[in-house]
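Can you read through this structure? Questions will come right after.
Missing here is one protein chain; the remaining ones are kept as they sit in the complex.
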Amino acid sequence: MQRIGVFVCHCGTNISATVDVHKVAEILGRESSVVYSTDYQYMCSEAGQNIIQNAIRDRHLTGAVICSCSPRMHETTFRKTAARAGLNSFMVEIANIREQCSWIHKDKEDATQKAIAIGRAAIAKVLLNTPLVPGESPVTKRALVIGGGIAGIQAALDIAEAGFEVDIVESKPTIGGKMTQIDKTFPTLDCAACILTPKMVDCAQNEKIHIYSYSEVVKVKGFVGDFEVTIKKKARYVDENKCTGCGACIEKCPMKKVPDEFNLGLSNRHAIYIPFAQAIPKVATIDAMQCRMLTSGKCGICSKVCTAGAIDYKQKDQFIEQGYGAIVVATGFNPISLDKFDEFAYSQSKDVVSSLEFERLTNAAGPTNGVLLRPSDGKHPHTIVFVQCVGSRDTTCRGKEYCSKICCMYTAKHALLTREKYPDTEVYVFYIDVRTPGKGFDEFYRRAVEQYGVHYIKGMVGKVVPRSDGKLEVQASDLIMGEQLHIDADLVVLAAAMESDKSARPLATMLTASMDTNDFFTEAHPKLRPVESPTAGIFLAGACQGPKDIPETVAQAGAAASKVIGLLVKNTLKGNPCVAQSDELMCNGCSSCEKVCPYGAITYVDKEFKMPNRTIAIRRVAQVNPAVCQGCGACTVACPSGAMDLKGFSNKEILAEVDAICR
Amino acid sequence: MTYSYFPGCTLKNKAKELDECARLSSECLGFTLQELPQWQCCGGVYPLGKDEIATKLSSVRALVAARDAKQDLVTVCSACHNVIKQVNNDMQSDKDIALKVNNYLQLDQPYSGETRVYHYLEILRDKVGFDTLAKLVREPFTGKKIGAYYGCLLLRPSKVMRMDNSENPRIIEDFIRAIGGEPVVYAMRNECCGGYVTLEDPQSAKIRSGKVLFCAKDQGAELLVTACPLCQYNLQKNDDYGIPIYYFTQLLARALGLRELKGVPDGR
Partner (left out) sequence: MDDNRIEEREEIERISGVDVRKCMRCGKCTATCPCYDEMEYHPHQFVCMVEKDEIEPLLKSKSLYKCLSCFACVERCPRQVEPGKLVEAVRLMVIRQQGRNHLNPDMIVKKLDDRMPQQALVSALRKYSK
């Protein structure tokens, strides 16, 4: 004899404003097998959970139905509540009367009727539920960090600190990311390299951290606690173990005119190169497309001058397979391409630059050794115009709808530092809004205006016309003065929007991690779970999850690391007991299920069956690996004989729900 | 390949050169422009009001004629192209306009934007191919620094016109390269010459055109090429720099060896 308890949550007014919760509790209380029915303001609160626990004990309940928010929110919570009261966790059903009822309907009558129907379905299901026991799966005590910028570096350092092995996979020849290209950081004006390089060195020297530079993740299999990842180590044609980073090969390389990515094309590098002096690993890399030896078989000078014998033209891409318990995604960002914004003449004049290019022009290790010079003629710029929001806050197909967050601050930094170093240079910043939401940020921006005399103008630049005398005629609006301005500038700097790295989307597919329409990884909950992907075992750090600055990135990396540590510290993980199961007496060995399983969880075995006339028949039947099965149910649909069913969501249970709704 | 051809009023009069050179060249390039048997002036500007119906009818009639002839519709004048393409877009996507137009016209088969509209330059780029064109050129403009003048109507609004990247176009520069010239890129090539304002406020047009011409000259253009008779008029009238302004079909016909390049039309 079943004894079911029904608990209807008000969820404050989220549910009770549109659904008559008292009525729902009352009507459901009249269902057969329901011995207890109540409603309460916040079922998930301690008081609410106590109501459930007490009812389970006092009324000897065999099953519980919670009419509340989505199971994605609190199924785990209520399962734990039941367990604490001595009821099997899987004898609990959630009836979603919030996301699927009160939040989407307006009419109280209709919504209440619908809530009752949903509740009935849950009762019908729980009556057929059987107690389930979760299995256990192993945890590989090793973490993978994809991306070696400041986010990846910080996450790796924190994970290693807890004593776990960490691998960093970085697609560039060196770790460090965007921060290596930055000169000074706002608002403290710390030198970026000075605060980053010690961390990079820590990574290199830490025994627990292994860096796979010039590498990419190409395949991911498995699930939380037990990922199998294939890493492609791209051939750099230099033996990492032998190369000392002395640079003799670079000096002698005859291919000198390759645009240097590190300086965004503002200067050249050789075909064999080290991206910058503080690169980690400090190992040369040969650009296969530019190297004469690799493209046409002629040259070989670098190999001759290398005293360590590190050059290896025959090197091939290497594929490494490694197991991990947790993965941190830290693939970072890039400025957008400016080819659709040519009203600013970016493609027409070398003196129209993006903010990152400007950063390189002011960096001591940059193409002009830190002296701010016009890229076209090397002259000193006397008038600089900064244009904000190029491609950000843009709902057209040219740009991104979101605010890129860091541009107001880094432009204030650029403007302030320019005025400080070159007081004779006039600096204009055209803005829509000035966004300064961090500690010391607004004060910093006001210093730029009040102490350093930067001209902040509320308005936009409409057109930039390069002239043959070298000047850039800037036509812009000043909304407060009500004027259209014409300024002859020497340099125009565009604050290009920030977008996710190109590797992010293919990676999201490999990891089956959610991504939004802007190619930023989605977090499990935007407010309360910002560093976890909804996919278990995948964690997020840095700009790959959304535009952010360095302090936020470091904080998020630490948070992701703590989640990883929490996972790796366990020896086993409780599996999901709602897995597929095949009834071998009904299975006819057709292989339909094996073919549709996306996880490779089904295999076929030959089994012996006792036949009526005392003989033994051997039949081929399906077998599900409960550790790999994710409970998607595809096999149950494919199975023609109905042998395959899903524990916790059996065919009978689903049909009972339908019948209950149709009453 | 035969295309239905909408010349527009101006190409039959003041801009005869634009039309004649287009037809001459097309035969040489392997396609025929078959003028629609009946057509009316497109109106010169696309009527922006959402409730404007009567002003769009002449364009719809041209589109229907092309559809019924089972041909694509080609225009040579930027203004006609802009009007007809935008009206076609309305017939495809604005149910209210499509309904009212079809109710009025009472065609045997209602029109819903089936016809494809091309500008002559798109035919050169997408159907003939600039590489093919380059091979057929007999008198290339070697060494000539030619600036493209797009004006407004070819490129905007880019969501509908879809001719090219509206801020960094290259179709006319590619055309210039195909006929052997050296394209000169200058920032004002897609800014307005003044357009119809020249009738009532010639001073305004003078300033607009002046800026375009100054910029082109400043960047080294020796001559300008355009696709719109009104742009040509405005630029010529307000030119203080002695820059000749030709239609792209004039340069095309000359490059193909079909016709001598007359001095700038009307004997200047």
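When the chains are written out, they are named A and B in that same order, and each has its own residue count from 1.
Methods note: a contact is a pair of C-beta atoms (placed from the backbone, for glycine too) under 8 Å apart; a residue touches a chain by one contact, two chains touch by 3 or more.
Predicted model only: the values in this text are computed from it and were never measured.
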Check each of A:S32, A:Q205 or A:T395 against the chain that is not shown and name the one that touches it.
A:T395
One chain isn't shown here. Among B:G113, B:G147 or B:G194, which residue touches it?
B:G194
Considering the whole complex, which of B:K100, B:R156, B:R170 or B:R259 touches the chain not shown?
B:R156
Tell me which of A:I153, A:A476, A:A560 or A:V628 is the one touching the absent chain.
A:A476
Using the document's definition of touch, tell me which of A:T188, A:T295, A:Q318 or A:Q484 contacts the absent chain.
A:Q484
In the full complex, which residues of chain B touch the absent chain?
8-10, 13-15, 41, 43-45, 47-51, 55, 77, 79, 152, 155-158, 166, 191-192, 194-201, 204, 207-208, 211, 228-230, 232-233, 236-237, 266
Where does chain A touch the missing chain, residue by residue?
343, 389, 393-396, 398-399, 432, 458-463, 475-479, 484
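Here is the rule we use: only the chains that are shown with their structure count from here on.
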Computed distance of Cα centres, chain B from chain A, in Å
47
Once bound in the complex, which stretches of chain B touch chain A?
159, 165, 167-168, 185-188, 191, 215, 218-220
Chain B partner contacts - residues on chain A that touch it in the complex
339-343, 345, 347-348, 397, 463-468
